[in-house]
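What follows is a set of notes on a single structure, which appears directly below.
Removed: one protein chain of the complex. Kept in place: all other protein chains.
Chain nomenclature is as follows: A and B, assigned in order of appearance, with residue numbering initiated at 1 for each chain independently.
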Amino acid sequence: MGEVHVVNGNYSAAEAVKAVDVDVIAAYPITPQTPVVEYLSEFVANGELDAEFIHVESEHSAISAVVGASATGVRVFTATASQGLALMHEVLFIASGMRLPIVMTVANRALSAPINIWCDHSDTMAQRDTSWIQLYCESNQEIYDTVIQAYRIAENEDVLLPVMVCYDGFTLSHTLEPVEFEPEDEIREFVGEFEPIHCKLDPEEPMTLGPVGGPDSYMEFKKMQHEAMKEALKVIPEVNSEFEKRFGRSYGDGLIEPYNVDDADVVIIAMGSVCGTIKHVIDEHRSDVGLIKVKAFRPFPGDDIRRLIEGKDAVVTIDRAHSYGSMPPLWTDVKAHAPDVEVSSTIAGLGGRDIRVEDILEVIEVAEKGEGTDEPVWINVNV
Amino acid sequence: MKYTVGAVIKEPGSTRRNKTGSWRIFRPVLDHEACVHCGRCYMYCPDGCISLDPEKGYVIDYDYCKGCGICAKVCPVDAIEMVLEED
Partner (left out) sequence: MIEVRIHGRGGQGAVTAAEILAIAAKEDGKYSQAFPFFGVERRGAPVQAFARISDHFIRVRCQIYEPDHVVVLDPSLVGTVNVVKGLKEDGVVVVNAREEEMNHLSEELGDYDVYYVDATSIALDELGVPIVNTAMVGAYVRATGTVSLDAVKDAIRMRFPGEIGEKNVSAAERAYEEVKEL
């Protein structure tokens, strides 16, 4: 049995990183992720975590340092948000292309301009195509559990892809709530010792990493990355159910978490902490509504979502990001997998705009009226 | 070709198998009589394919020489001539 502590989401992330016994951490502080870096450097400084903490001068260096460290065959961690994630952009492709099992947490935050430190998903959505697995969290407990599972997923022989664990800035990162921390020896047993599989930089046994892949080979490596993503669709549920057997907690099948969908006429598809508010609305106001919480955005469990929404009266997505000039990302992915289902699109909660109970009720109304199917409906906006 | 996960190459030095000499259009020919053993060509060759042989003096490894002509350019006594490869 674990022990319950009342902590914020950043602390949940740091505690999980400590529990999996990470070897190398390199991170640069940025609001709202900063406390993760502070907690971890404290753990290392006071001896609670035996790891190398590399102090870097930017996020570009942070991700570069963990790429290098991971290539030497050790377990690594980094964390960032917003502009920091954007600065990492070019190296994210290198991490996934080299198939390094890096785990990174992102405290989701909007991007400038205008300057904004509050939550939306623009930062991680902009990294959608970097071939990183993306898992989104609804609660601080889910952050802790997901970071632990992320190492099992990333290090799986059939996957070997980096994982981004995304959680909403402030709404989770700075909110305290009870979280059950499991005994560290049990977590370490669950994740196991890290054994490098496909590469290990070692002067005794030299090998070449990051070589040129010309027109004769580049595409093959890229297709292999896609296939590894498809493998992750199988591995994520396996890790989720193994975690459940051991610790008693699970999040749907690890990819999506349906809530009241079977009994629902209207289905909302959403990601992150707003799913909690949606469940609250279903419980308190609208038992005829269901929710599909998309936990894994990459790989995208599109077929599972399609099966759940086929035949429903109304379906609506809530995006906390937008693809300007087209339709927002979650809607686009759902439609790509369910072209025959009418799906309404809403945009809410950009730049930390609170998504209130009344906003969720409005989202349901948009779906019921069949609006937003070819142009997103902006919720609680004044222009 | 074997496509390894992450494009990892486990055999060290395998790049030697890539004989870049095939890219050459002009071939540097070193006149040992004229050479004053200054070592400039050896220092400047971007491919490191000029070496000092104790008996023959400076020699060019044509397996890897790309024919860039830098050695001929830097030689102070014009001991290296670039000649068109026959085929």
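Following the convention adopted for this analysis, a contact is a pair of C-beta atoms (placed from the backbone, for glycine too) under 8 Å apart; a residue touches a chain by one contact, two chains touch by 3 or more.
Note that the coordinates shown come from a computational prediction; the quantities given were computed from them, not determined experimentally.
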Visible contact partners (per top-of-document touch definition) of the missing chain: A
Which of A:H174, A:K312 or A:H337 contacts the chain that the document leaves out: A:H174
Chain not shown: contacting residue from A:S64, A:S96 or A:T277: A:T277
Selected from A:M219, A:V357 or A:V381 as touching the chain missing from the view: A:V357
Sites on chain A contacted by the missing partner chain, in the whole complex: 4, 6, 117-119, 170-172, 174-178, 273-274, 276-277, 279-280, 283, 352, 354-357
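Going forward, only the chains that are shown with their structure count from here on.
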Of chain A, residues touching chain B in the complex: 97-100, 160, 197-199, 206-211, 213, 216-217, 220-221, 224
In the complex, chain B residues that touch chain A: 1, 3-12, 14-15
